[in-house]
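Each remark here refers to the structure printed beneath this line.
The complex is shown incomplete by one protein chain, all other protein chains being positioned as in the whole.
== chain A ==
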Amino acid sequence: MTSFALLFTLSTIGISETVYLIRKRIALEKPICPIGGGCEKVLESKYNKIFFIHNDVVGLLSYIIISVIAAFLVIEVPPATLWSLLIKILVVTASLASLFFTYLQWRVLRAWCFWCLMSAFTIWLMAIIILVSAVI
């Protein structure tokens, strides 16, 4: 249960991050950028959308689905094997997407966005937790 608890906690942190970014974007306000200073450049770049949907919205939906599945796994809602497989697929996909977006910041945009990196680290941490829990 510890791994699901950690996944649930991390996904809720992800929800709060993405909700913050969505609210700032809708209000046409600049998000606070504590480290890096390149938030604006990254968030307003042409890479801020995938198939006409903003990345923050995709991120929010992913985090919501992950948190709901983690909660289902804790409550033991059947079928547990399906939920377990789904959460792994989601986290791996999101980890790869985060890897791609981090590469874009590093090599293409040459600017670092604090919130994007925080989201990437959140997802990678989730992937590490899933890997470690599979080994133990």
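FYI, a contact is a pair of C-beta atoms (placed from the backbone, for glycine too) under 8 Å apart; a residue touches a chain by one contact, two chains touch by 3 or more; residues count from 1.
In the analysis below, contacts and distances are computed from a predicted model.
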Omitted chain, identified by the protein name its UniProt record gives, among "DoxX family protein", "Na(+)/H(+) antiporter subunit B", "ABC transporter permease" or "Lipid II isoglutaminyl synthase (glutamine-hydrolyzing) subunit GatD":
"DoxX family protein"
Which of A:V57, A:A71, A:L109 or A:A127 touches the missing chain? It is A:A71
Where chain A meets the left-out chain, the residues are 5, 8-9, 12-13, 15-16, 19-20, 23, 67, 71, 74-76
